[in-house]
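Complex shown without one protein chain; remaining protein chains in place.
The block that comes next holds subunit A.
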Amino acid sequence: MIGGLFIYNHKGEVLISRVYRDDIGRNAVDAFRVNVIHARQQVRSPVTNIARTSFFHVKRSNIWLAAVTKQNVNAAMVFEFLYKMCDVMAAYFGKISEENIKNNFVLIYELLDEILDFGYPQNSETGALKTFITQQGIKSQHQTKEEQSQITSQVTGQIGWRREGIKYRRNELFLDVLESVNLLMSPQGQVLSAHVSGRVVMKSYLSGMPECKFGMNDKIVIEKQGKGIADETSKSGKQSIAIDDCTFHQCVRLSKFDSERSISFIPPDGEFELMRYRTTKDIILPFRVIPLVREVGRTKLEVKVVIKSNFKPSLLAQKIEVRIPTPLNTSGVQVICMKGKAKYKASENAIVWKIKRMAGMKESQISAEIELLPTNDKKKWARPPISMNFEVPFAPSGLKVRYLKVFEPKLNYSDHDVIKWVRYIGRSGIYETRC
């Protein structure tokens, strides 16, 4: 299991060091600094073995988190734990920075003591942790016996992510369907790979222990339900979608999903990620990029890029940005674009073209002349792909929320009393067209 956990700043100075196991000596802290942080070359692996000691690291801005062990630990678990550790810290004091870590080092030690015991991860849900590890010192003195046992049963209980006795005057919930659409297209416009990775994020302000049931236009469910729904789907036009795979927050009853494909759960209070999913079929690609690069002699490049929006004209895409890479030996660039603003950014070796808004079924174009310095460099310019960023108000996968039902048997509010909001946002993930 995890033998120790260290946090370093970008210089390699130790900010936090907690050793859990006897087989980890004090020199382990230095070994990682010398061999990884101060190593000259780029990091070649997130797992490093130095003198039969394994180091796992992740970086958050310029902070290094390293877990160290001498045993054959579950590597996936160690990384998951490190990410979780980052989440927990972020939930307590915001951004993970050197200053924040130093300002909260006592708290961090306290957290580390609680969420990792002898190197075994324990309950690490912030919701539960915040009930007894607080920043304003401990209120243990003032806790009643009931409160104490409530804390412990929550930390160890089946529903570790929610405490009892939550009350809201207004029961409200927000569902965000956030998708990132990824594309790799060949210069000829052939889709090499495309997939949507989506998340359903729920923000709930519900009283008591509400039992929720979430439904979407999942092909398997709709086919299972058979004809009854068939009319409805044909009416709504957009059919069901095929989900390649999905994963759920730990509050979802997985065995129930496996047998009935129904998504039922008791949600944590506040915001959480209900599910993640991935689709690869019938993706709506909101934009198409058509590049044209021509080398004119050895010192000039002509680039023309057309973008086409491919969705309902009534919808508006926002924050559109097209990034056209330029060779390293670029000396000057002239740009003409029909819409938005375009600029050559020498420091980024790219022409960045920004458009604030663009409606569906439109087209826009940029053309640029790139002057090159003559070089002896035999190596050809690698022509990195043209990438694109945008935000659209629909789900490119076609996912639709069909319902979210809330039952709270003990309290007197019903599903109808809950105010529900649903929003769809599609963003570009890695959206690239080779040129």
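By our rule, a contact is a pair of C-beta atoms (placed from the backbone, for glycine too) under 8 Å apart; a residue touches a chain by one contact, two chains touch by 3 or more; residues count from 1.
Here, contacts and distances are computed from a predicted model.
Student: Quick one: find the hidden chain's UniProt protein name among "F-box protein SKIP5", "Aspartate aminotransferase", "Adaptor related protein complex 1 subunit beta 1" or "Dynein light chain roadblock".
Tutor: "Adaptor related protein complex 1 subunit beta 1"
Student: Of the residues listed, A:46, A:215 or A:340, which one is in contact with the missing chain?
Tutor: Considering the complete complex, A:46 is the one touching the chain left out.
Student: Which of these, A:80, A:295, A:371 or A:417, touches the one chain of the complex that we don't see?
Tutor: That would be A:80, which touches the missing chain.
Student: Out of A:121, A:215, A:340 or A:393, point to the residue that touches the absent chain in the complete complex.
Tutor: A:121
Student: For subunit A, which residues lie in contact with the unshown chain of the complex?
Tutor: Subunit A touches the chain not shown through residues 1, 13-17, 19-23, 26, 29, 42-47, 49, 51-52, 54, 56-58, 69-77, 79-83, 99, 102-106, 109-110, 113, 117-118, 120-125, 132, 137-138, 140-141, 143, 145, 148-149, 151-153, 155-158, 160, 184, 192-193, 195, 197, 244-250, 253-255, 257-258, 273, 275-276, 278, 378-380, 382-385, 387, 430, 432, 434.
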